[in-house]
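The complex appears here without one of its protein chains, the remainder shown in place.
By letter and in written order, the chains are A, B and C; residue numbering begins at 1 in each of them.
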Amino acid sequence: MARWALAPLALIAGLAIAACGSSSGSSESGGSKEASSGTIPVTFVADQTGLVSYVGEKVIAGMKLAVEEINSSGELGKRKIVLSIANSNSDTATATTQMAAAVKSNAVAVFGPALSAEALATAPLAQRAKVVDIGTLSEDTGFLPIGNYIYRLTCSQLRYDPLIVEHVAKLGLKSTKIVYASDNPTLSEETTEHMVPELEKAGVKVQGTVGVPSTTTEFSSLATKLESGNPESIGLMVVGAANPDLITALRHSGYKGVIWGEQSATAGALVPAGELANGFFYAVDYTESLPYESSKKFTELFKQKHPKEIPYGYDANGYDAMKAFAKAVSLEGSGPVTRESVLKGMQKEAASGGFEGASGKTIFVGPEHRDIAVPGVLVEWKDGAEHIVKLGTPGLEQQQ
Amino acid sequence: MSAAPLLEVRDASVRFGGVHALRGAELSVSTGSLCGLIGPNGSGKSTLVNVISRLTKLTGGALLMDGDEIDSLSADRARAAGIARTFQTVRLLPSMDVLANVMLGGATHFAQRSVAVNWLWPPRRANANRTARQAALVALERVGMAAHAHARPQALPYGQQRRVEIARALASRPRLLLLDEPTAGMSHHEREEVGDLLMELRREGLTQVLVEHDLAMIHRVCDHAHALNFGRVIASGSTQEVAADPGVREAYLGHGSSGERAQDSERAQESGPPESPAKVSQ
Amino acid sequence: MLQQLINAIVFGSVLTLFSLGLSLAWGTLDVLNLAHGAVFVFAGFITYELTKDSTMSFVPTLIVASLAAGAVTLALELVAFRRIRLHFPARRQAELSMLVVSVGAATVIGEVVSHQTSEAAFSPPASAFSIHRYSLGGSVGITNIQILIVVAAIIVAVALDQGIRRTRYGRAIRALAYDPTTTQLLGVNVGAVAAATMFLAGALAGLAGVMLAIYLGGEEVATGQDYLLTAFAILIVGGVGSIRGAIVSAYLIALAETAVVAYGPSQWRDGVAFLLILVMLLVRPQGLFARRRFQRA
Partner (left out) sequence: MAIASISSWYAGNETLIQNILIYALLAFSVQVVLRAGVFSLAGIGFYAIGSYTAALLLKKGWPTVPSILAAVLLCILLGYLLALLLVRLRDLYLAMATVAFDLMVGVVATNWTGLTGGPLGVTGIPLVMGTLPIFLTAVGAMLLLGLLQRGVLGRSFEAIREDEPLALTLAIDTSRYRHFAFVISCVLGCLAGAYHALLFGTIEPTDAGFELIVLALSMVIIGGFRSWAGALLGAILLTWLPLELTSVGSWLNLVYGGLMIVLATWLPGGLLDALRALLRLPARLRLLLRSPSSLAATGEERG
């Protein structure tokens, strides 16, 4: 046998041995995993870099804030949460690798990444290892059915559609056109499946929907197209810089009507559009001036920690995910925390009516009460800040 | 000069864009002869070699081997049909040793067959490697380089690299060997040696076309010669006749030291067609 | 209809400004600079940094940001491309290496910018350049920044075209594109011409970046990549290295994309560029405007 062929063959032999040996041992021993006394290890597989790093970094910040608060307040007795961040690089393969490493570690719970492809690919790993996975921002409908260990806390636009539709109708707008990111799974589905029928039901004529790839940056021709037929309002279901760019293009081409959008316009995304974005409204799960006690506390903590920054929904999302976890731990008493006890705690928490978080009173909804819902709030952008228009109610879409 | 010509070039012309590299060149090489090709830089010698080895297509005229039209042949087919060549510059692959370089020349039959079968059918691979190796060793022996079979080509002196090139051309036992200035840049002694080698090959019956600058060399080794200028054959016959031709003398004296420039443009042409489209086209 | 035509012309001017530098680098130096888009965004970022807290006026900002973009590209040339050109004799290997370097550079520049801007879209404040709209009758109109972009594109295109035809530097560039070895032998300082070319290419990307930062409303790192992919189509359609070809095809592609967005299935907009690249390479690989015949090896 030639020397060069040895390398692959050695690989075969090595892995064969490993695989044979592991066929019995690979069944995850997750339930028995227990942290050394006093620490509660958890891992967040976060989009620290890559496509949605702007989301990941904020969620991490919020989560760290919660950990500091919980650990210093003695909420969990002498036990301290130890948070590890694993970078998913906004990519499915890295996310699964990181999630596999996380469920192998002694983490008693994991927090999942934001992109739906990542969330869908990582959740089965957590489910198989029997460790609670709290997804952050994962909106895909296929996510929760993956198993009983899968929870999520997300500012689903679906939940806020009624808030927007109601406000459009209340402003007396008779017609609208919607532009959506045609390659974004969530937004394209939401636009065609939910927004259009709901607007029509509320008596707002939808003059048309226009899909554009989210790679588009120059919108003058699209603006001209949207303006034709003079719709009284234009809805933007797009992500990132497309929000300020579209607003700028529409205003510069002389559009005078109302422009509304969705939550990806939060987190300062509208700042580049300057004054042109005034009057733009959308719904989010948190804004700086929420009146709830628990929200004020979060805002204050955030301001202390990051005096120069404004807290946004993504920060609140991370904070709330950690708060949900901490409440589950505290409900299970002061004993050692295991993966099983976290699940039981989560179930108790769901039954006991949720918790108070950065976004206000939060409840567990959905068929098995694993969908963590916040009240939400409709905000209007004016002079560089979000202003509350209307407060939502948690689980609004369940009532419809 | 009585044998039927192995190779015939009739009224060959080649144009690159607006440049005429060959205009109506005529050439005839009889079996077993060693034919010299002389001419100043840029006269079309290399183009003619490229045409015969099928790297360059004729824009007009005909190319015949054994009386058969071969202008439609691709370069790889031409090699398989027995036309081997060397280049003006050394073109040995630096990533392989000398033997491996020459083995590439000895596997022309293998190289023409289905890649997938060559890849996946072990007997054919083994057979090809064995025969190529044998052919390569024989060819290296032939040019006196057998001792350096495992050297890296770039570690060898220039003269020896040229010998390896000749070995690579010989490894497939060609019927016609085209040598494009094989002694350029060699010392006097090395040139003598290469000249001896070519004459020996000729005695063994190998037909050769030798492109050469040095009239003395042509005189020493060739049976007959053709002189080119401006893409035309301006004289042909015995080496003495060609050397004495007034046109040839004029061409040589007139262009003998015409400088680096023309030579380089020829070198650029010789490296085959450019691999990318025209660039700045203003 | 008229409005969409104006939109197409403005968009074509944006594309012209963006793709001329890319064409120059590929055409003369065989550098397919994938960092061009990142450099473009970098210039927008510099504009943002210069204007966000100060009252620096438009023209100095434009100059500083363009020079900074040129400097970044020049640095890339001096650190990597020059070395590769000198040390990798095989053209194929050199092209691949330069491509990979430019991918790496695009990542590095993009990461630095996104860190400095917290990964958010950024834009110079409205005070940096106040935008007005002029009505051309009915609902048709054009803004001053749009006019500026079109004028800038025309000036740059004509200057570059004439510069390459008539100046000493232009002759050196053409010679270099045709045959680097001979050019060197003719006494042209190839290193200097290459450095100047890369600097110019970068500065052109920078100029486009500044204008766009003001025009678009918000730039982010991904913006550069999107323009880059469209610019590839422009180079292929126009014929690589052909300045006039690049200009004409920039407007053609702008027209095609505008037509698709305005009257067709807009979600297929990206497909226009990719399809054009494929079709052109198959049908007329030398591009619409290249004079010399494309040789197949």
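By definition in this document, a contact is a pair of C-beta atoms (placed from the backbone, for glycine too) under 8 Å apart; a residue touches a chain by one contact, two chains touch by 3 or more.
A quick note: this is a predicted structure, and the numbers were derived from the prediction, not measured.
> Using the contact definition given at the top, list the shown chains touched by the missing chain.
A, B, C
> Taking the entire complex into account, which one of A:Thr136, A:Asn184, A:Gln263 or A:Thr362 touches the absent chain?
Missing-chain contact among the listed residues: A:Asn184.
> May I ask which residue of A:Leu120, A:Ile150, A:Val179 or A:Leu250 touches the chain that does not appear here?
A:Leu120
> Using the document's definition of touch, tell me which of A:Thr92, A:Ser228, A:Asn278 or A:Thr393 contacts the absent chain.
Spelled out, the listed residue whose C-beta touches the missing chain is A:Thr92.
> Decide which residue listed in C:Val14, C:Ala80 or C:Ala121 touches the omitted chain of the complex.
C:Ala80
> Considering the whole complex, which of B:Leu64, B:Ala151 or B:Ala184 touches the chain not shown?
Answer from the full complex: B:Ala151 touches the omitted chain.
> So that we can see where the missing chain sits, which residues of subunit A does it touch?
Counting over the whole complex, subunit A touches the hidden chain at residues 2, 4-5, 7-9, 11-12, 14-15, 17-22, 25-26, 48-51, 53, 57, 84-87, 89, 91-94, 96-101, 104, 116-117, 120-121, 124-125, 140, 142, 182-185, 188-189, 213.
> In the full complex, which residues of subunit C touch the absent chain?
26, 30, 32, 79-80, 83-84, 88, 90-93, 95-101, 103-108, 110-112, 115, 225, 229, 232-233, 236, 265, 267-268, 270-271, 273-275, 277-278, 281-282, 285, 296-297
> For subunit B, which residues reach the chain that was dropped from this view?
Within subunit B, the residues touching the omitted chain are 53-55, 74-80, 84-85, 87, 91, 93-97, 100, 103-105, 107-112, 115-116, 118-120, 125, 128-129, 132, 148, 150-152, 155, 168, 172, 271-273, 275-277.
In this text, only the chains that are shown with their structure count from here on.
> Counting C-beta pairs in contact, pick out the pair of chains that comes out on top.
A-C
> Using mean Cα positions as chain centres, tell me which chain lies farthest from subunit A.
B
> Quick one: most central chain, C-alpha centroids?
Given all protein C-alpha atoms shown, the central chain works out to be C.
> Cα centroid separation between subunit A and subunit C, in whole Å?
36
> Measuring from the mean C-alpha position of subunit B to the mean C-alpha position of subunit C, what distance in angstrom results?
Roughly 45 Å separates the two chain centres.
> Which residues of subunit A are in contact with two or more other chains?
Counting only residues that touch two or more other chains, subunit A contributes none.
> Return the residues of subunit B touching two or more other chains; collapse runs of consecutive numbers into ranges.
none
> Tell me, which parts of subunit C touch subunit A in their complex?
Listed in rising order, the residues of subunit C that touch subunit A are 3-4, 7-8, 10-11, 14, 114, 118-123, 125-126, 131, 133, 135, 139, 141, 143, 146, 212, 216-220, 222-223, 225-227, 229, 257-258, 261-262, 265-267, 269-270.
> How about subunit A: which of its residues touch subunit C in the complex?
Counting only subunit A, the residues touching subunit C are 53-54, 57, 182-183, 210-213, 215-218, 220-222, 224-225, 227, 240-241, 243-249, 252-254, 267-269, 271-276.
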